[in-house]
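Below is a slice of the complex: some chains, not all, each in place.
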């Protein structure tokens, strides 16, 4: 997640540099040709460009809106993960009778739960597993392609054991199962966003429209100022490209980029909360923020 | 689902070729007539075309947005199917007491559940049943027009048997019934999207507006460059047609086309997850992706 | 629901014929006057018409979108009715112990449930009750102004009897009550859509704007071609009227019109599914589709 304090313009410019260069070159070329013989005659009214521009603006508004939805949904899912993690531990505090094992059970759930958050983060971002997660799975003596799914199954197995140990009332067991179902849903929703490519046809269409606009726009501008004409003919398509890139940046929130959902940071928050609630010793410090973003 | 790596432009062009040809012919005809006697006089200001174009753009934005909603809803439903399939098996692991039969029960549920996914896929796409599904129903000795519905009833019957066998607490039984209700809902939602034609009147209206725009646009362009006029008069309506076709492509996500929800692939993922969770032997390989899409 | 195969253009034209005639007459009148003395001087720039046109387009986009929402919500509610009807019978199969009465109980629920669907359809469409429904109520020996509500109460009474007969666990009873609550909600939502007029003020406003546009548009067109001017001055307002009518068509989905939610057809599907699940003898044939729509 990008922070308020500081934004790296450089970071953004890097993203669109190739498009900017291509558009500039094209504008210079057309601008130059436009002063010669044949092309000089061609005149495509600005109204036609405006018509294409309106259509393109509406598609970009749609695109922007959908990207934002995906980004916001991702943030909502992780908000729900924070809530459900806290509720899970709180329900154990609430439902388990006081005996020697209670603290131990709660602590093992708390550790498994925040490890789940880290494992999910790493799985979605396709980065190598951290030491924390790797050592957990080593100690567990089991592994899977889909580590978060395995951990949820371990939650279920531990709950089966706890139910057996305390002769826990089925109502309470089912209530905790509800929380595990919610975590399963959150995991599945993350996978859905991660694995669903934004419809290619829309992207291609918007790109094509930008190129069309870039092509016809110079023929509608008057030819008295060579430099100004080229600047305008470059500027307008670059604006559209820039907005499209902004949308592309937001639409994939689990890609290990500065615009990601801050999963590492949220996982650390969850770890802090759960260790406090379960009275575990180690309270980790807040994740360090990057210069202009937090992961 | 179309993939990022590669898009078949050819595939898309095939979809709009007839419209493109018709529009081109018409533009040539009008462009030619426009240079003769009577038609030369007719002048419909570009502002009128712009007015129609704005209206059309807004309707297309609405259309695009609704198609996207349908496509995204279909994807969400299948995301929920993934989650509920996992939760179903996890709940059985969680709730059934350990005895000789437990593994067997869980495995039969896992097989029935992923068969349900395949049967639903095939039913929605109206393709012939695969061997996997056909042999399951042969072994079952029962069949129905609506196979997925029958399988859910079999889930319920098996749950009744399990409840009887283990004297399962009604709370737990009801919790699993909740998951079956969710699967019933997902199935019904897929049928709803499949069977509900996007309102014909909107499609007809948009088509009609495109033809109107195509008709009046050439009369607003100046007549000095025959070729350019024809190109512009062809290009603009083709853009609108192309966007409408993109919307049509997205709006029906269960039609056995490259833009489908990747149900086969998701079903295979479910099969892989459930066989692992239920400790079944056969882990199928991921479904092979097409050159530029995954089904 | 209109089908894909065939659309009755005639049906649609009938809906807008009076508006078209009025607009045409007005355009001819203004177009004629415009060539005489006083009116000839009046010139309202097309930009003003464009401004009004943009505002009107945005309101129509809003209108179109809200009508679609209503139509889609109605379809969703009936999709939920399909799901909940199936779940209701499946839950009875799942929860009732096997004894002599089980089949009989399930069958009476199945019949009551699909009769509820037909009664709801007829109540919403305000058509005379079919024989199927009438004979059911005759046999029941009770009646009400709100027949579907009475049938749901009968469901509740039957459940009370079943609970008594089998000493059914309250958990299971409550789970079935949940399904009855969902059916109550669906019924209430249908009534809400049926009884809530789309805000009159918006309709009046849009109509008024169309008349304003119709009035000022001809004064912006140039006067060299009498016929063309009249055609354009007629065409543009007709397009707006046509879109508004399309929206009006969609917004009331329970009016016994070809654009209705296909409630009869969905009720028949439910009847088919439930009779199969409850092992009742009579499987009705699918409802016959009209030439270009299905009810």
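Letters A, B and C mark the chains in the order given here, with residues in each chain numbered from 1 onward.
Simple rule for what comes next: a contact is a pair of C-beta atoms (placed from the backbone, for glycine too) under 8 Å apart; a residue touches a chain by one contact, two chains touch by 3 or more.
Since the structure is predicted, the reported quantities are computational estimates derived from the model, not experimental observations.
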Subject >> 3 chains shown - copies of the sequence in the complete complex >> reply: 5
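Simple rule for what comes next: only the chains that are shown with their structure count from here on.
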**OP:** If every chain is a node and every touching pair an edge, decide which shape results: line, ring, star, complete or other.
**Re:** line
Original post:
After a C-alpha superposition of chain A on chain C, what does the rotation angle come to, in degrees rounded to the nearest 5?
Top reply: 145
Subject >> Residue-number overlap at the chain B/chain C interface, same or different (half cut) >> reply: different
Subject >> Centre-to-centre distance between chain C and chain A (centres being mean Cα positions), rounded to whole Å >> reply: 38
Subject >> Set of chain A residues in contact with two or more other chains >> reply: none
**OP:** Quick one: which bits of chain B touch chain C in the complex? Just the residue numbers, please.
**Re:** 41-45, 47-48, 50-52, 54-55, 58-59, 61-62, 66, 144-146, 149, 152-153, 156-157, 159-160, 170-171, 173-174, 177-178, 180-181, 184-185, 187-189, 191-192, 196-197, 199-202, 204-205, 208-209, 212, 216
Original post:
Given the complex with chain B, which residues does chain C contribute to the contact?
Top reply: 1-4, 7, 9, 12, 46-47, 49-50, 53-54, 57-58, 60-61, 64-65, 68, 71, 75-76, 79-80, 82-83, 86-87, 90-91, 93-95, 169-172, 174-175, 179, 220-222, 224-225, 228, 232, 235-236, 239-240, 242-243, 246, 249-250, 259, 273, 276-277
